[in-house]
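On to chain A.
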Amino acid sequence: MIDLSIRKQLGEFGLDVSFSVPEQGLTALFGRSGAGKTSVIAAIAGLLRPDEGHIRVSGRTLFDSASGEDVPVHRRRVGYVFQEGRLFPHLSVRDNLLYGQRRSPVVNRRIDLDEILELLGIAALLGRRPRDLSGGEKQRVAIGRALLAQPEVLLMDEPLASLDAPRKREILPYLERLRDELRVPIVYVSHAIEEVVRLANLVVVLDSGRVAAAGTPEELGERLDLRPLLGEFESGAVIDASMEAYDAVFDLSTLAFDGGRLRVPGNAGVIGAKVRVRVRARDVSLATQKPVDISVQNIFEGSVEQVAEEPGAYAELKLRVGNTRFLSRVTRESVSRLGLRTGSRVFLLVKSVSFDRETLSAAPGIASAGQRGHG
Partner candidate 1 sequence: MLTDFELQALWLSLKVALRSVALSLPFALGAAYVLARIRFPGKVLFDGLVHLPLALPPVLVGYLLLLTFGIRGPLGGWLFETFGLRLAFTSLGASIATAVMSFPLMVRSIRLSIESIDSGLESAAATLGASPLDRFFTITLPLMLPGVLSGCVVAFAASLGEFGAVITFVSNIPGETQTLPLAIYSAVQTPDGDAAAARLAALSLVLALSGLMVSEIIARRARMMLGGGPE
Partner candidate 2 sequence: MSVHFIRVFLLVCLWASSIAASAQGVTIFAAASLTDAMNDVVKMYAAKSGVGVKSSYAASSALARQIESGAQADLFFSADDEWMDYLEKRSLIDKGTRFDRLGNRLVLIAPAGAARKVEIRRGIDLAGLLAGGRLATGDPASVPVGRYARQALTYLGLWAFAEAKLARADNVRFALTYVERGEAPLGIVYSTDVAIARGVQVIGVFPQESHSSINYPIAIVAGRGTAPVRAFHGFILGSEAAAVFQRFGFAVR
């Protein structure tokens, strides 16, 4: 458990954040730049000293203004992955990786070099200097270095922000593996909703130094009131499903979710694997009668829970299929023509081709745990 409640005045900007996150899994701190995300993890690491409050990780108090405790950075045992990597330019990759491990007590060593090399795919880089690495390689080494220091929590400050799209795609699977295979809680700062939705078990949304909302990506994705905060987020529902079958002839996978089956292109994993699917609102069409002779593979029957009309041409609808929520974005004209309102029975149509590598990912291995958010 990371239990945190801090206040800090930084010039005009006031930070006042409290939250608790579980012992495992990945918690995303999400918000626009300037929302105070980095300040929060800097405070956890001890790089920023709060004016008041407390910070506890796994029952260990790192900071408490009431008792005067303030553990120095180097004794906090937090791994920190900086946006720019910050590899030591005068040391080889190997010495960078081992820098923290050599300084950690032997009894704490749960993660060893071989495991990290395999997990992050960096065995071939050991003899190189940081200047000879690509941006993505640097970031993987930085992550490995932080983990080998045997931290009790891994803090990541927009580790993908400085990378281009191909490099991001290169690293994302490694981050999923970290989340699922290591027993180290991760606090992940990001302003990119796609990363957050793909990686997080839990999201804490920060706005102007305060917690605006907290919950699972599914819960937050459905909250239409958070739309302005989530920014240019392509609205959509997040569905955790499991791999049921793969049809090699047509190269299609069938995923089971609470309310039906979803057919997506490609091989989405081994049978039984958890797969997280993001169904974009604009990819969901609606019909009041079940269509026949249609190319669309995924047709679900469900009900309208809420209709939110927006200024302009569009409306967004919250729908329920079994126990699963979907979002649909259609024109206001269609809503009016079909007479859709809360409680209407509708058929949802989702084209299989609307799924791609951006919308399919391994689901977090740990089910979302309880959270509380205040402030």
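Going forward, a contact is a pair of C-beta atoms (placed from the backbone, for glycine too) under 8 Å apart; a residue touches a chain by one contact, two chains touch by 3 or more; residues count from 1.
These made the cut because all candidates are chains of the complex that A comes from, given by their letters.
From a predicted model like this one, the values you see are computed outputs, not experimental measurements.
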Options 1 or 2 - which one, within this complex, touches chain A: 1
Touching residues on chain A, where the partner in the complex is candidate 1: 45-47, 72-80, 82, 84, 86, 88-90, 99-100, 103-104, 129-131, 145-146, 149
